[in-house]
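Read through the structure below, which is laid out as structure tokens, and then see the notes.
Note that this complex is displayed minus one protein chain, with the remaining chains in position.
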Amino acid sequence: MSSTYGNKVKISIFGQSHSEAIGVTIDGLPAGFAIDMAELQRFMNRRAPGQSRYTTPRKEADRPEFLSGLVGNVTCGAPLAAIIRNTNTRSGDYDNIRDIPRPGHADFTAHVKYNGYEDVSGGGHFSGRLTAPLCVAGGIIKQILAADGITVEASVAEIGGNAEEPFAAVESAAARGDSVGGIISCTITGLPPGIGDPMFDGLENRIAQAVFGIPAVKGIEFGRGFEAAGLCGSENNDEFYYDGGQVKTRTNNHGGILGGISSGMPVTFRVAVKPTPSISIEQRSISYAKGEDAVLKVKGRHDPCIVPRAVPCVEAAAAIAVYDLMK
Amino acid sequence: MSSTYGNKVKISIFGQSHSEAIGVTIDGLPAGFAIDMAELQRFMNRRAPGQSRYTTPRKEADRPEFLSGLVGNVTCGAPLAAIIRNTNTRSGDYDNIRDIPRPGHADFTAHVKYNGYEDVSGGGHFSGRLTAPLCVAGGIIKQILAADGITVEASVAEIGGNAEEPFAAVESAAARGDSVGGIISCTITGLPPGIGDPMFDGLENRIAQAVFGIPAVKGIEFGRGFEAAGLCGSENNDEFYYDGGQVKTRTNNHGGILGGISSGMPVTFRVAVKPTPSISIEQRSISYAKGEDAVLKVKGRHDPCIVPRAVPCVEAAAAIAVYDLMK
Amino acid sequence: MSSTYGNKVKISIFGQSHSEAIGVTIDGLPAGFAIDMAELQRFMNRRAPGQSRYTTPRKEADRPEFLSGLVGNVTCGAPLAAIIRNTNTRSGDYDNIRDIPRPGHADFTAHVKYNGYEDVSGGGHFSGRLTAPLCVAGGIIKQILAADGITVEASVAEIGGNAEEPFAAVESAAARGDSVGGIISCTITGLPPGIGDPMFDGLENRIAQAVFGIPAVKGIEFGRGFEAAGLCGSENNDEFYYDGGQVKTRTNNHGGILGGISSGMPVTFRVAVKPTPSISIEQRSISYAKGEDAVLKVKGRHDPCIVPRAVPCVEAAAAIAVYDLMK
Partner (left out) sequence: MSSTYGNKVKISIFGQSHSEAIGVTIDGLPAGFAIDMAELQRFMNRRAPGQSRYTTPRKEADRPEFLSGLVGNVTCGAPLAAIIRNTNTRSGDYDNIRDIPRPGHADFTAHVKYNGYEDVSGGGHFSGRLTAPLCVAGGIIKQILAADGITVEASVAEIGGNAEEPFAAVESAAARGDSVGGIISCTITGLPPGIGDPMFDGLENRIAQAVFGIPAVKGIEFGRGFEAAGLCGSENNDEFYYDGGQVKTRTNNHGGILGGISSGMPVTFRVAVKPTPSISIEQRSISYAKGEDAVLKVKGRHDPCIVPRAVPCVEAAAAIAVYDLMK
């Protein structure tokens, strides 16, 4: 169990960075929905590298190939399966991580968990590459939600602590062979009130469970979040009022969620993304083979900041979580 | 679906603030574990009101009555069920919230979700009172973990933004009939490396899903969390070294979790708790019956700060999440 | 995991034959449904002993006490919990089964599974007594289905191989201190076409999973079942026709299910119930303590045929399975 999400819509993600293919199965989509393939590709392109000079220039096509679940481009009720072929498989570039785990990566924890049988190549199943099939699933579900007037939109809030010129920190880090983290904010609009279940299946619980599936995410907060912890009730409570026949709140500190259930106000949350652990700077680590401390220099070119590419992934994860609760 | 948690150990919580009883069933405990009932009661007492002058003085016994799953105090493999009788049932104190939803509470969202059939009394199933059965389950599981050398310990990190004298803010808020939020930090020690599954069933995903089950929680961050978003990779990466035969990291910015899997370092996380929405100060809201805006004054005495009482609840939720992944 | 059923409606059953209480939690009932308590009690009475001279005369009240999930007798959306107190707890009657497992019972398998910590008293969690909370859940759900025009009705088809005078075999077995098994047939009417999911969540899969939860059930067949295995396709296929605007089949060998999905024809199935393993006749077994073969004489009065009492249990299990797929 691990790479499967959802109670009513089951998403199962598979693949390793350098396996034959990566992909996803989605069991529980409604029959009769026409997927806009061009729109889906535009969504996929948002997480592709090479979108800006700050992201890794390695070329990836990331065009999903649909194996089942469709007649033409229309869902038929059967589980949908889509794969993306890995063109760069079993490269020798990662030979040294087999012995020396990279700081900040899952190399060491996977090594312990899988008794040395883990696929180390490119980070294996823990690679950020696995967010591509997440985006296939999320991109389709975003379209289904949009047909009901529900939008899920995320954007970069700050990078390296800088919210005004977020990309400034990227250039400076890249120049040093270093990397930098950031914060993504996300807003869901059009969600009717009454979505979400109490206790463990509330919107917060389930969005958090999905969003932490994106590598490098280390925190999530809804509405005012951590800031609310410093407020008084009289400041943080959002008063209700009628706007026509509709109940709204005058402020939205609660981020559109009360008791795990949507209030009809926009759902808002923020996600903390740690700096990419792959850096060119030499780091200290260990050698399993020698049983002693070692020094590691990660080869290849690395993305100095994955925050922009993580933005559509946050949308995808949130869309999946919300849709699973709506069905 | 909602108040059930766990893949391998199924926790099912039931009850409303003023129903006959609240309780929990736990399906999947190991047979042959002797529960230390005195220790469990001490744990329960930590969330009881009246522990300090800052918490609500309403007297509650909160002594779990065990209905099944035990022979004496030893688990027998069958599902364990425990209930706590509510002594204060169906009070008339809450008549006005049937019509006027309290800001910051789940009154309105429950009203929409359950079409007006929700139990409004004392907040119904959304009451903080439901954390009592959570603590019964968590308290037992903490003992099982402790027998394996794993401890789960939380404490108040700050209240009202004040980390040095956290309780100062409570007195001032209480005097104004207001309330105040805070931050709880939690540390899990003794967890062996290799616990947790990739993607959606990692430690972060599953602890977050459980902890957001505590009312008033609005954010969670692991390790350096949101702070890491402002760091460079070279600052945030934790370098490995051998300490005797054991692999450790020189720093613990990753909070003991890499790729969703425990590294063997202490698991650390922080939880944002919003200020108690119940305040004595008059607030604006709406009247369903009149279909117009209304003014609400919440009656009764209220806890000006639930943060201290939420501390054992965080431990309970985290213990349940970790144990479910360990089985 | 074990005593929990359902994807959309979660049923969690707890208790042992002689624990303080047995009970059930139901998470996922619709809000606003008024339970007819008298009707529920009549349903419960159908599985109670003492209904006929053929069933065990031990007196049990089996009146569920509702702890949560209701306001009055109306569901409020929160998980419903109901318990039945055991009046006959921790009796000494079962001391010998602690050492000598009863043939045909779960004594031995529970002993291995729970390392000797199982509750042996009255069969513990494996007792037929646990079908009482199953009937509480099933009885409520039968009412919800009935409100939609769906009925679930089972009856005794044969006992001891005798379908014409099924009760004749019971008297004869009872006189010898022996017991006898039988077959129950069940029909679900009013189920609209299109209910059930393909492959592993079809009506057959899910009804079977629920019905095998009743102790002593050893077989299930849908429609013509095992008989169909001896037929030709031209005999077994059910031809479609229009009856007014409605599609029907001229015969119902398929038992109302094609591809796991309801066809709109009555769902029909039959359940094989083995003879009650408790008999007064001396049987050979083993002694754990002595590590050698032993002889067992089961004490007390026993039900020579549980088939009539299992009839409402089959209805309950089927109702739960169908409702979970309909939500």
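Going by the order they are written in, the chains are A, B and C; count residues from 1 in each one.
In the analysis below, contacts are C-beta pairs under 8 Å (C-beta built on N, C-alpha and C of every residue); 3 or more make two chains touch, one makes a residue touch a chain.
As the structure is a prediction and not an experimental result, all values here were calculated from the model.
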| item | value |
| --- | --- |
| Candidate in contact with the missing chain, chosen from C:Ile84, C:Ile279 or C:Val322 | C:Ile279 |
| Option touching the unshown chain, where C:Gly28, C:Gly122, C:Gly223 or C:Pro312 are the choices | C:Gly223 |
| Contact partner of the left-out chain, one of C:Val9, C:Leu67, C:Ala154 or C:Ile183 | C:Ile183 |
| Chain not shown, touching residues in subunit B | 7-8, 78, 198 |
| Positions on subunit C where the hidden chain makes contact | 1-5, 7, 13, 101, 103-106, 108-110, 112-113, 125-126, 130, 158, 160-161, 173, 176, 178-183, 193-194, 196-202, 204-206, 208-210, 212-213, 215, 217-226, 228-242, 245, 247, 249-250, 253-255, 257-264, 272-279, 281, 283-286, 291-293 |
| Where the missing chain touches subunit A, by residue | 1-4, 7-10, 12-16, 19-23, 25, 27-28, 31-32, 65-71, 74-81, 83, 110, 113-119, 124-125 |
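Just so it is clear, only the chains that are shown with their structure count from here on.
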| item | value |
| --- | --- |
| Omitting subunit B while every other chain stays put - resulting connected groups | one piece |
| Subunit B and subunit C: spacing of chain centres that average the CA atoms, whole Å | 37 |
| Separation of mean Cα positions, subunit C and subunit A [Å, integer] | 44 |
| Contacts with 2+ other chains: residues of subunit B | 1-4, 7, 13, 110, 113, 125 |
